[in-house]
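After this line comes chain A, so read on.
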Amino acid sequence: MSVGYAILGLLENGPRHGYDLKRSYDERFGHGRALHYGQVYSTLARLLKNGLVEVESEPGEGPDRKRYAITTAGVTDMEGWLGTPEKPEPYLQSTLYTKVVLALLTGRDAADVLDGQRTEHLRLMRELTRRKTDGDLADQLICDHALFHLEADLRWLELTAARLDQLAARVR
Partner candidate 1 sequence: MRRWFTELSLGVRLSVAGGRSSVARLAMISVGVGLGVAMLLFAATVPAVVSARDARIGARAVDRSLDLPRGEDTVLLMDVKSEFRGRQIDGYLVQAEGARSPLPPGVTRRLAPGEMVASPAMKRLLDSEEGALLRGRWGERVVGTIGAAGLGGPGELYFYQGSDRLTEESGYRVRAFGDAEVAQGVPPVLLLLGVVGLVVLLLPVLIFVTTAVRFGSESRDRQLAALRLVGSDAVMTRRIAAGETLVGAVLGLLTGGLFFLGLGALAGRAVPERFSFYPADFRPVPLLALLVIVLVPVSAVLVTQSALRRVVVEPLGVVRRSGDRRRRLWWRLILPVAGLALLYPLHEGLDQRAEGFEYQVMAGVALLLVGVALLLPWLVEATVHRLGGGGVAWELAVRRLQLDSGTAVRAVSGIAVSVAGVIALQGLLVAVQAQYTRETGHVTDRYQAVAALRLADLDPAGPAMARLKSTPGVEAVGTAAWLRAVDPQGGSMTLRVGECGVLRQFGKVAECADGDVFVVTGQYAPAVAAGTTFGLAESFYEEPTQEWTLPGGVRPVPPVDDMLQAGGIILATPGAVRGVSTPLPADVFVALDPGDTDAMERLRNVVAAVDPSAYVRPVELRTVEAVLVTMRQGLLVGATALLLLIGASMLVNVVEQLRERRRLLAVLVAFGTRRGTLTGSVLYQVAIPVLLGLVLAVATGTGLGAVLQSAANAPVRFDWSGIGATSGAAALVVLLTTVATMPLLWRLTKPGGLRSE
Partner candidate 2 sequence: MQPLLTAEDVTYSFGPTHALDSASLRVYAGEVLALMGPSGSGKSTLLHCLAGILTPDSGQVTFDGRDITAMSDTARSALRRTDFGFVFQFGQLVPELSCLENVALPLRLAGVGRREAQRRSAEWLERLEVADVAGKRPGQASGGQGQRVAVARALVTRPRVIFADEPTGALDSLNGERVMQLFIAAARDTGAAVVLVTHEARVAAYSDREAVVRDGRVREQEYAR
C-alpha cells in the first residue's frame, strides 16, 4: 500500500522513468532492501488502472522509454492519505516514516502529519486509560502493555518532530 503512495509522492515533483523511480525509492525508503523492478511496474500498473498516474511515451523502444506522471486525482489521493492518521498499532514506524518523508519531499507540512498522528495515538491511549481505570487487574495489565507501546510510538513521533529540519535537509 505505502509503496504506491511513495511512488505517487516521488512523482509529485515531476514525471519520471520507472528505473528512476526504483532508484529514488531505494535511496529514501529501501533501508537496504531494494525494490524489485517487477514490484515497481506492478504498482505503476495498479496506479495507472486507478487513474492516479498517466504515461508519457518518449520516442524509442523498451519499458524505459515510458515516463510516468501524477494525475490530479493522484495528488488528491496522496493528500488524503497523508492527512489521515494511521490507526495506532504496533510497528507503524515504516509507514509513518514514509509519510513524513513524502510530506517533506512534496513540500507539505510534515509537522501536521505528526500532530495528527499524535492526536490519534492519544485518542486511543485515553480510551485505554479509561478502560484501565475502570477495569480489573487483567484489563489494567493488558491496557498498560498497549499503552507502553503506543507511548514508544509517540516518543518516536516527538523525536522525529524535533528532527524534521534535519530530515528535510537530507531528503531534498
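As a selection rule, all candidates are chains of the complex that A comes from, given by their letters.
As a convention for this text, a contact is a pair of C-beta atoms (placed from the backbone, for glycine too) under 8 Å apart; a residue touches a chain by one contact, two chains touch by 3 or more; residues count from 1.
All values derive from a computational prediction rather than experimental measurement.
*Asks:* If you apply the contact cut-off given up top, which option from 1 or 2 ends up touching chain A in the complex?
*Replies:* Every other option belongs but stays apart; chain A touches 2.
*Asks:* Flag every residue of chain A that touches candidate 2 in the complex, lowest number first.
*Replies:* 111, 115, 118-119, 121-122, 125-126, 128-129, 133, 147-148, 150-151, 154-155, 158, 161-162
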